[in-house]
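Note that one protein chain of the assembly has been removed; the remaining protein chains are unaltered in position.
After this line comes chain A, so read on.
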Amino acid sequence: MFGAGPADAAQASPSSRVTLTINGERRTITVDNRTSLLDLLREHLGLTGSKKGCNAGACGACTVLVDGRRVNSCLTLAVRLDGAEVTTIEGLAKGERLHPLQQAFIDHDAFQCGYCTSGQIMSGVGCIDEGHTGSPEEIREFMSGNICRCGAYVNIVRAVEQAAHGK
């Protein structure tokens, strides 16, 4: 059972043009209105650092910053982001110089498989910016939207502490 492929008669989904800044680079893109920010990054722009763990807002693997705030990119429709500024894990380091939280993750071995790591780090950057790093308990609470099935939580908290307080 094979379709005729893209044909004129085929039902096309509406698409829109959006202009947004991704990791400092301004881009104008035509997106399928159904496309999430996560799929836009991964499937259309080749930025595969953001991960899909659930596609439903439950795991945080897809966390990126939109206008400085952490969001689950799987739940964010790309078409709504006209004019937005998006930072992904690929945009965090300054050239060869890692962001202090990236370095802290390496120092504290705050990951094993690394699949949740992009989301943890982006979420950690948000957590630090929001000032929710007063105590390990507070960090745990505000980092609980990011699941790590490898169980690196103890070291994730230490890494966020290090980056927040230069410890």
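Heads up, the rule we're going with is that a contact is a pair of C-beta atoms (placed from the backbone, for glycine too) under 8 Å apart; a residue touches a chain by one contact, two chains touch by 3 or more; residues count from 1.
One rule holds for everything that comes next: contacts and distances are computed from a predicted model.
Per its UniProt entry, the chain excluded from the display bears the name "Xanthine dehydrogenase family protein molybdopterin-binding subunit", taken from "ABC transporter permease", "Xanthine dehydrogenase family protein molybdopterin-binding subunit", "Sarcosine oxidase subunit gamma" or "Septum site-determining protein MinD".
Residue-wise, the contact with the chain that is not shown comes from A:Cys59, picked out of A:Ile29, A:Cys59 or A:Val86.
Note on the undisplayed chain: of the listed residues A:Arg27, A:Arg69 or A:Arg149, the one touching it is A:Arg149.
Considering the whole complex, the residue from A:Glu25, A:Asp67, A:Asp82 or A:Glu141 that touches the absent chain is A:Glu141. Residue-level contact of chain A with the missing chain is found at 1-7, 9-13, 32, 34-35, 39, 42-43, 46-56, 58-59, 61, 88-90, 92-93, 98, 102-103, 105-107, 109, 111-118, 121, 139-141, 143-157.
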